[in-house]
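Only one protein chain is missing from this complex, and each of the others stays in its spot.
Think of it as A and B in the order they're written, each chain with its own count starting at 1.
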Amino acid sequence: MEKDNKLSMVVFSGDMDKVMAALIIATGAAASGMDVTMFFTFWGFKAIETEGALTGKGLFGRMLGLMNRGGVDTIGPSRFNFGGMGRWMMKKMMKDKNAASLRELRDLAIELGVKMMPCQMTMEVMEISKDNLIPATTPPVGVAAFIDEAVHSKSTLFI
Amino acid sequence: MEKDNKLSMVVFSGDMDKVMAALIIATGAAASGMDVTMFFTFWGFKAIETEGALTGKGLFGRMLGLMNRGGVDTIGPSRFNFGGMGRWMMKKMMKDKNAASLRELRDLAIELGVKMMPCQMTMEVMEISKDNLIPATTPPVGVAAFIDEAVHSKSTLFI
Partner (left out) sequence: MEKDNKLSMVVFSGDMDKVMAALIIATGAAASGMDVTMFFTFWGFKAIETEGALTGKGLFGRMLGLMNRGGVDTIGPSRFNFGGMGRWMMKKMMKDKNAASLRELRDLAIELGVKMMPCQMTMEVMEISKDNLIPATTPPVGVAAFIDEAVHSKSTLFI
């Protein structure tokens, strides 16, 4: 069974630096002609939520939403966050060096045809609705759909 | 050399959410007919330890064991733990949504024939004995045994 020229990833983390690494690898692979699929699950949803969206309507959903406000501009790196300082500093450094921002990377990924699949179970458990997600995402899918992508991929990453 | 229809993972993390993601992917892949091997190393041992087990007999082993009590019901998520609050809240949300618990997922993985390999070096360094592990685990193996699994896998994840 021939494998397609495909890269797939599980984006589990919501840390700015890991989401950035995921998007850099995704856009790099797509730019070099590969099919790329990103499966967003757990905290990784931050990367595909619309700005300022509060996830969830129930009590626990609201609490999680408050602690974990959606949107690619509000997330901090996995280290040295210091109440937002880390995010600001990293943004400043990236800008000084003309590195692409998270939003620019995401836009580029969409433009290059990277497939962005939201995990259905996460949406149910964390009470995230399709309205909270950027329009470029596919309909929500289960883990079986992701495994089908992984089986046909040359590499699969868990980020 | 033909690759088998196999998925392998290194379960390095002991965070509840990552262990859950690992088990969901493992059971999903096994349910769709793949061979699945999980290699548990470092903090990942929490997922295959019996309840209430204290790892280690030496001073350092006891200290690590106290900080890191075994058992799949005691581990917290990688974010928002707040002294157990995060675990309780996530468990509550999962239950409200009828999502499977970590223990149910692990039982399902065993039932579906997922191979659970404990890392021998971790057991030696952290002073974990085979008695501390659930019976479904294989005998402890070295990294070479895991690499042999990875080489014959369609995808390999580090979680």
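The rule we apply is simple: contacts are C-beta pairs under 8 Å (C-beta built on N, C-alpha and C of every residue); 3 or more make two chains touch, one makes a residue touch a chain.
Small disclaimer: the values here were computed from a predicted structure and weren't measured.
May I ask which residue of A:101, A:120 or A:155 touches the chain that does not appear here?
Touches the omitted chain: A:155.
In the complete assembly, which of B:22, B:47, B:102 or B:126 touches the absent chain?
B:126
Thinking of the whole complex, not just what is shown, which of B:27, B:41 or B:132 touches the missing chain?
Residue touching the chain left out of view: B:41.
So which bits of subunit A touch the chain we can't see?
5, 7, 9, 17-18, 21, 24-25, 28-29, 31-32, 34, 78-80, 89, 92-94, 96-97, 99, 154-159
Hey, which subunit B residues sit against the chain that's not shown?
Residues of subunit B in touch with the missing chain: 3, 8, 10, 12, 14, 41-43, 58, 60-61, 63-64, 67-68, 121, 124-126, 142-144, 146-148, 150-151, 153, 155-158.
One rule holds for everything that comes next: only the chains that are shown with their structure count from here on.
Distance from the CA centroid of subunit A to that of subunit B, rounded to the nearest Å?
24
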